[in-house]
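One protein chain omitted, others in place.
Labels A, B, C and D are assigned to the chains in the order they are written; within every chain, residues are numbered from 1.
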Amino acid sequence: MIEIGLTHYLVLSTILFAIGLFGVMRRKNLLLLFFATEILLNSVNIAFAAISHYYGDLTGQLFAFFVIAIAASEVAVGLGLLIVWHKRHGNINLDKMSTMRG
Amino acid sequence: MELYLYLALFSPLAGSLFAALFGASPKTIVAGVVPSVLLFVSFVSSTILLLHILSGGDAVHVEMMTWMATGNLYIPFGFVVDQVSVTMMMVVTIVSTIVHVYSIGYMDHDKGFNRFFSYLSAFVFSMMVLVMSDNFAGLFIGWEGVGLCSWLLIGFWYEKESATWAANEAFIMNRIADLGMLIGIFLVYWNTGTLQYDKAFAEMQHLDTAILAWMGIFLFIGAMGKSAQFPLHTWLADAMEGPTPVSALIHAATMVTAGVYLVVRANPLYDLIPHVGLFIASLGAFVALFAASMALVNRDMKRIIAYSTLSQLGYMFVAAGLGAYWVALFHLMAHAFFKALLFLGAGNVMHAMHNELDPFKMGGLRKVMKGTFIMMTLASVALAGIYPLAGFWSKDLILEVAMIEHHYIIYSVLLFTAGLTAFYSFRLVALVFHGEERYKLFGVHPHEAYKFMLIAMSPLLILAIIAGAFKMTYFEMVTQVLPATEYHIHSALTYWIMTIGTQLFVILAIAYAYKKYQVAKEDPAMEKRLCYKILINQYYIPYFYEEYLVKPYRELSTIFWKQVDMKIVDATVDGIAKTIYATGEKTREMQSGNLSTMLKWMVAGTVGLLSLAVVFGLAARYSDEIKVFLSGLGV
Amino acid sequence: MLDNILSILIFFPALAAMFGFVIHKDSARAYGISVAFIELALSLLLWFSFDSNASGMQFMEQLPLVPAFGINYILGVDGISLFIIILASFFTLIGIASLTETKNVKNMIITLLFLQMTMVGVFAALDAIVFYVFWELSLVPMLYIIGAWGGPLRIYASIKFFLYTFTGSLVMLVGMLFMAYFYYQATGVWSFAILDWYRLILPETFQLWLFGAFFVGFAIKVPMFPFHTWLPYAHGQAPTIGSVILAAILLKMGTYAFIRFSLPMFPDASVFFMFPIAIIAIIMIIYTAMVAYAQEDIKQVVAYSSVSHMGVIILGTFALNVEGITGSIFLMIAHGVVSGALFLLVGVIYDRRHTKMMSEFGGLASVMPRYATIFGLMLMASVGMPLTINFVGEFLSLLGFYKQSHILTLLAGAAIIVGAIYMLAAYKKMFFGKVTNEKNRNLPDVNKRELLALIPLSIITIWLGVYPKPILEPINNSVESIVQLMHDKSITEEAKSRIPNLIEGIEITKTSTQGAH
Amino acid sequence: MLEPVNVSLESLNLMTLSPMLIPIIGALMIIVVDLFKSGLDKTLYVMLSLLFLVMDFGAILESAGAFAQNGTIMGIFDVMLIDGLAILSQLIIVGASMLFIPLALTSKRFHEFSYPEFFALFLFMISGFQFMVATDNLILVFVGLETSSLALYTLIAMHNRDKSFEAAVKYFTMGALAAGFYSFGAMVFYALTGSVEINQIASVLAANKYADIGYVLIGVTFMLASFGFKLSLVPFHTWAPDIYEGASASMAGFMSIVPKIAAFIVAMRIFEFLIHSGVVWLEVILYIFVVVTMTAANIWALVQTDVKRMLAYSSISHAGFVMAAILIGTTQSNSALFLYWALFTFTNLGSFSMLWISRQKHIPAHQSSDHSYNKFAGMVRTAPVAASIMALFMLSLAGIPPFALFWGKLYMIASAVSGGYTVLALIMALNSAIAGYYYLKLIVYMFMLDPVKGADEHVFTNNASLSLRTIIGLAAVGTIFAFIAVNPLLEFITAFVYNSGY
Partner (left out) sequence: MFEAIAFYLFAFLTIAMFYITVTTSQALYAITALAAGMIFISAFFFILGADFLGAIQIVVYSGAVMALYAFGMMFFDTTRDVKEKQGNKAIILGLSILAAILIVVIFAVPMVSNNITALYPMVAGAGNTQEIGMVLFTKYLVPFEVAAVMLLVAMISGIVLAGKKMDLSLTLMSDEEIEAEKNEKVRS
């Protein structure tokens, strides 16, 4: 327990990932839902950094770097979409977003 | 000779086609005359052929062209005129020529006049094919052809429900028998490799008796249908719905005897299987009695004659079954003459009585219809088998055959039937021509038929009287191809006792008939008796067929359609389609359009995969332990 | 021209159909008749140049299509397919000539011409995929014909027809792919050429499975019990021309395919499945005949009677001897002519009264004597009266199967009884009796146009019944080579004994397979 | 201290980048053009994009030539991987895009085409897809994937109506989740092997003899979830119908083809080696995926009332069908995938284009949605040629020979047969039969029903212009005469797939 190994980080990452999943499923407010997706990506980043550290290999860090970049881009696009939606409908509740079904 | 053969064969066809040309037009006398003339040509050609054969000429055998040839099967249109077929040709052409001429008068007022002659000539053509063919397939062509024409002619007055019903019944019943015939033909082909009579019969000598027996049985089933033997007999009585000339030609003289002809023709086969022959004879005897009994009480003139035909066919089968083929053929010929005469006479009566058939509504007609009276009486005498008319010679011979072959039961049945025959024949004569003129009650004014009709009938009368005289000539001729067994009772005393006894018995029966029906009166007491009811209802056989075969068939058909086909077979197919569709309808809810649900599905899918992965991962990791565990369980 | 006559036969109607789009709709019928007439003339030319004494494939054409996968455009005819091709062009002509539809005649004619392409294609194809292409493609025009010109349930009927057969043929396609794969394994080359497949001898288990796969496709097309329920709907709803072509040609695809594929490719499986299939055939014969008897709609009677007759064809096919197979092929043609004529006849009365219910009629014999006569003739042909075309086929089929089983043939022979029952009953209901319905009293008899279609059919019915030789002989030659091939290929004792060995046929077989390459 | 790195220019193989760079340059150029003079007509941008796509296509062909000569080429520090798969898929991607982009030239005006940015984003997206397929580095795959996805979300939204926003948001959110799955999956593989290059992963795993099968399975699971989303495998498909409905018809057609082929390539690269190394679990799971996706999507397509949604489900079903190729994993099946997809491109793009030309701006009362079935009722009367072409596409989709898709199906089922997947082959065949129903349904509406009363007669060519007609004509010709092209196509594809070692 005391000796922190890779497994610890992986487990932590998994728990955070699960929290992210929980959020993704639970949230109905799109903005808050986007938060949860950020958690997903962040949790993976921890694992990448940890693996990179324990293997002495830089690839993991680079992956994490790109993940951060991707997360940032996603925020931009996601917020753009939300803004358009909000302008039209005045809400960002996904329960009110089901005109297409079946 | 080939020319005459073709002439004999195809002039009826030409006549038929000629008449058919006028099929849709109103009555033209030409449509009746030309076929009659062409039939006369056919008759003349047949006579020439007969003379040729009689003068010791070889059988005429032609092969016109190939019909079917495939694999080893080779079926030509081949025709043979030998002693047997020429007999049949003579019978057919004589009777049909007469009937044609007669019909010109009989059908005078019918709007289907032209059509009638077309059918009638077509029938003759089919019959000629039947008798002249040199192979089983050709025989079958004629066989079915006469069936078709019989259907057309029975149902000639197609506006009558009963007529069309009878036509269909006749056709279908014949078809049942034809199946037997067809199977017989298949058996012949696969066992002998050919359908030509001569080759097949030659081959049969080497075959196993069991196979031959099956062949004989199946071919005889075919014969049973055409010759209306029990249990396929009901159609014949119903077939009387057709015009009377048709009854005379088809249902008395020619077509119904085709079965006898088949057995005679296949004599080499039946000779090899005497037990089947005995069965045929027994059935014949039974039918003779059975039909005669029904004729006793019937109140329909034509049906009475029809039953008598049936009964006489029974006689013929007795002869044929016992191996006396020439006797059968001889009776066939004689019977054809007097029975046709009887029918034509009945036709005259019907005409006179405006299609009334119940003899109880006639009576005393001898005054107005002298010619017909004489002819019918003589025909009845011939039928009863009184010396020296045709019936005596041929029928007595059959009795003798039964005697000589030691089939005493058959003999006594036949003897008894002979009495019955005499009784019902003269019952009819008595009712129709003697006694009170009951028809007056119905306001009918009977008149004699056209002269030329009576003249046309006269050759039949003559033949009915003198046919017996040709017995020995005939014997010599046909025994060149048929087994030449002379039937003589060795003891002269027995012979005379038998003959005179029979004659006396018959005359007694006639006398009784006259006595009883001289004054026709309804007899309610008799009508209440059980046996009367059985007889008048034809042993309840038609009823049985209707209730237990026709109706169930109809109902089963409806069940098959509405229940099985629609509700099971089709519904299964539709059910599969509907199930798929319904599944779609139900599960499309999965696509609720709500993003949250979609995300949940994604996560659920992943978790599902994960659990499978874990299970599999664990299983892989602990595969050894699992194996041990499972082996412990004995799996 | 003779070298490519099959391609011309296939694609000429299609090309003509393309051109047909620009024809003015009033002239469409004339155009259609001309095209169909030329096509018929071409197919007759094919017949006259056909060497009746040779048993192998003739007029073979070969073009690479997807050589990488062994798919080639191979055509050829032998005695088996020749007459069905002629029948197809004949019926297209008859059909167009007797067309009474008034709605969208042009579309109908174009569709018919396309249909003709597919029909000829199916029977001329010697490559499984090419065969499959035409086989499937034939569904489309038929779908349109039923769906656009049919009765009230037309859409249900057309979709059912399409999907049912489509499903079956997809299973068949899998079977074909397996066959090609086995061929590939055996030889290292992909090939879908039927003649190549003929040379492949498969182990019995493979044969059984493949036979099953092909069977599903063919059985639905035939249609065999219990896959037949699409047929009454299709016939019942289709316009006259649709029923005529469907009954006369399209149904024959299934039975033809049995002879072209199943028998020579899987002789052992054919023997193995002979009795089960014979029993199905007997059920088809008797059961559907009884169902036909119960019908109230004359067209349904004829439709079910088709199923019943197809039973006899199947039985003849699975007699596995020359007599039976020849008979079944002949019966295909015969049934095509007769049922086609019967459907035309039903169409005649439908055009006049717009009903097909038999209870609406009665006594028509006196109102329409010519019609009654022709109907009667076709009825007699349908019940297998000798000297009509049907009898030859029916007789030979039953005769052939009798070699294999006595009892089953006896049962199957009931065809001639039950067939007579429903046909005569129907005829009685429609034509006999008094005219009870006032609407029927003044019906006009068949007119010239209808006679134009019916008279040739009547003539053929009788001509081929009296003198079937010109057709029977080429069929016989080709069938002999197939039977010999089956005998040579079969591996089980049972099959060797069931399939006759025609010693003189060996030489022919060899040359025919060599000629293919 | 770090040593300076010396890299020779030749070793970089810069030409491997050229096909991807061309659309990027094009996109930038479009933006620059807009910068200098705004308000230019869309035709300019359409033609510019087309021009760059043609150049792109040329560049890919050039690398195809190089591949045919030298085999697989690695470039730019071995990040770029130009093998047969990359080339074939790029050809399909760029080819489909070339067919797609002229669809912007509608006679009616739509919002998205008024933006030059639309075309720029489109070209960026294409290059994103190209990067995705032309590498075996999971990082580049990820970045390429996101580049294209982000552009795609925007392109959908730019159609500018409520449904398209809804679609974009849904797609985006689910895409974000899928991105999470992807990175998690990549992480697991990285944890296992210390590498994010698929070749490397494969060899390390093989060296370890798959000792950590549990980890592998977790990684595969997440990868499956992520690509299941992209490929719309059930139950990750839920976005597809909604997004197709929300997007413009032309975009929907594009989406049914291009993103999926890119995802197929990556999936093929990842899963193929796993299947070949005997990961039975994956085989079972893929089997289930294939069967369920094919069948369920078909069943749902049956009950649709809107043609576009029906086509969406049908696209899902087709994707499931093609997924079988990866399961079977033989050269034949992988070639079948490309053949199928190339033919599918023509047919599906054609059918969506048919919807596109019939797009109305205002939905009449009798129509419940943009492309409800009854809109097409009796189409053969009013627009016979259009109806025939539409029917042609439907028949092709249903797999009626000899139209394009039949050959794809044929070869795919054949590969299942020769791969030993008999039952799968049967299921595939039977599914085609189920699918027949809903394609027929449209044909029934068009050819067998009467038009709805009061329907606008010109509705079917509402939106048509010469270029649209040309595209549809091309698609139709491609669909009909596919049988001529199948053989060269097949030989080409098989050679490329085989030489790439798949």
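What we mean here is this: contacts are C-beta pairs under 8 Å (C-beta built on N, C-alpha and C of every residue); 3 or more make two chains touch, one makes a residue touch a chain.
Note that the structure is a prediction, hence the values are computed from the model and not measured.
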Inset, instruction - Could you tell me which shown chains are touched by the chain that is not displayed? - result: A, B, D
Legend entry - Residue among D:143, D:380 or D:410 that touches the chain left out of view: D:143
Legend entry - Residue of D:18, D:72 or D:114 in touch with the missing chain, whole complex considered: D:114
Inset, instruction - Spell out, residue by residue, where the missing chain touches subunit A. - result: 1-4, 6-12, 14-23, 25-29, 31-32, 34-36, 38-39, 42, 45-46, 49-50, 52-53, 55-59, 61-62, 64-66, 68-77, 79-84, 86-87, 92-93, 95
Legend entry - subunit B residues touching the omitted chain (full complex): 596-597, 600, 603-604, 606-607, 610-611, 613-614, 617
Legend entry - Where the missing chain touches subunit D, by residue: 1-2, 5, 7, 17, 24, 31, 76-80, 108-112, 114-115, 117, 120-121, 124-125, 127-128, 131, 135, 137, 139-140, 143-144, 146-147, 150-151, 153-154, 157-161, 164, 191-195, 200, 204, 208, 211-212, 214-215, 217-218, 248, 361-362
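By our rule, only the chains that are shown with their structure count from here on.
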Inset, instruction - Quick one: which residues in subunit B touch 2 or more of the other chains? - result: 577, 588, 591, 593, 595, 599, 603
Inset, instruction - Give the residues of subunit C that touch two or more other chains, as numbers and ranges in rising order. - result: 163
Inset, instruction - Quick one: which bits of subunit A touch subunit B in the complex? Just the residue numbers, please. - result: 21, 24-25, 27-28, 94-95, 97-102
Legend entry - Residues of subunit C that touch subunit D when the two form their complex: 64-69, 107, 129, 132-133, 136-137, 139-140, 143-144, 147-148, 154-155, 158-159, 162-163, 166-167, 170-171, 173-174, 177-178, 180-181, 184
Inset, instruction - Sort out for me which residues of subunit B touch subunit D in the complex. - result: 577, 580-581, 583-585, 587-588, 590-591, 593, 595, 597-599, 601-606, 609-610, 612-614, 616-618, 620-621
